[in-house]
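Selected chains from the complex are presented in situ; the others are not included.
Order of writing sets the labels: A and B. Residues in every chain begin at 1.
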Amino acid sequence: MTYEVQTPVFEGPFDLLLHLILREELDLYEVSLSTIVDAYLAELDRLAGSEARLDLEVATEFLLIAATLIELKARRLLPAPEALDLDDELGLWEERDLLLGRLLECKTFKDAAVTLSAMEGVAGRSQPRRAGPEERFLALAPDLLAGVTPEALRAAFLRACTPRPVPRVEIAHLGAVRASVNDAVEELSRTLPGLGPTTFRRLTIGLSARLEVVVRFLALLELCKLGLVDLHQAQRFGDITVAWSASPDRFAAGDDARISVGVGRR
Amino acid sequence: MSAEHPGAGATETRRALEALLMVAEDPVDPQLLAQLLETSPATVESCCEELAAGYRTEERGFVLVRVAGGWRFQSDPELSAYVERFVLEGQTARLSAAALETLAIVAYRQPVSRSQVAAVRGVNVDGVMRTLQVRGYVEEVARDPGPGQAALFGTTTTFLEKLGLDSLADLPPLGDFVPDAATVEAFEQGLRGTPLPVDR
């Protein structure tokens, strides 16, 4: 009758985060970005490899959370911009508080669910009497079909046969990110081999939107994971050097599907 | 009470009997009770008789009776007046949503087996089907020719009358309703008799 936590199958991004933070007893900033991204990609692989359909909402939510974390962390890793954008800074704190609030809320209900399950287990040890009145009384009961119309019956049939609703796919707000990470991977794969060693700072120069920086970071992580790029940071807050490590033909011969980022896979 | 019995085993048997008979919806065969309690049918019979006598002595509002080949709890006939009032006033005068859905499936998919209905509803429907049968809305109309020879159910003339329909052809058409794969599978799966959670 005990409640079993299903690890490492994650129900969603909060599950993953809670798992990383609580089970590993790590603080968020000690979770390496690659761990998060690896877990994210592993989750997508699991979904792709299983009977379960890849839920785009889950996938995008993972991406959103990962991006927020990466952004929070990147803030600490990247050199502070010369002129601190106060709005950006405040926005970041807001996001952080929002994330904290959601994590705490999620944890609260997770724990409540364990208790409810235990209560159900205890209550389930008793079976109720549901025999109802003896047959001789049943004739007395009022007409059970009073007021039931043929249309109500039809509605009841449709209700009984209603298929599980197909998860709504709302990607409008994340469509840009999804396309951009793929695009960034492609773009970097084209430009990096001919560029020689460079730095993350240089690669993101001229990018004004935070989102674009994060996306480029994600793209680099993906390339790094695939062994196509070497990332190196000599010192804390130092520049991250980026170097293409694969021979030019390796990418060309590579499997495009592997290169594209998880969300785009189906 | 336990003092009346020679040992802990007898008390346990008596208590288990009371528990089983309390949750049973139909009279329970002493053979089955004996099997469940890992004792002899004779022990079950004597224990039930003893229990029944005890309830009479204690002037309980319920009685334990031997009926239709088994033992069951029922209300003391002397208190019928209360039960009648309860049935008339107390019960909700409508079919539950679950019962209506079950009836609808039988109406539109007849002849259909209990397990097929259960598979579509995703819950055990034995209790609900029994109510529908007792009320005369559905009845057994055939037997499945397959290996299990499951009873197949359909709606009755009473059902048509209650809904003001001349015939089943007058049921509102389902229109462009196409059962999804899961429902179709449920109908098929139902024939294999997969155990399901009970409808509560």
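As a convention for this text, a contact is a pair of C-beta atoms (placed from the backbone, for glycine too) under 8 Å apart; a residue touches a chain by one contact, two chains touch by 3 or more.
Quick caveat, the model's predicted, so the values are computed rather than measured.
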Total copies per chain kind in the whole complex, with one of each drawn here: A x1, B x2
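The definition used in the following text is that only the chains that are shown with their structure count from here on.
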Centroid distance [mean C-alpha coordinates] between subunit B and subunit A, Å: 46
Interface residues, subunit A side, partner subunit B - complex: 127-135, 137-138, 140-154, 156-161, 163-164
Interface residues, subunit B side, partner subunit A - complex: 22-26, 72-75, 80, 83-84, 86-88, 91, 93-95, 97, 99-105, 107-108, 120-121, 127, 131, 134-135, 137, 159, 162-165, 170-172, 174, 177, 179-183
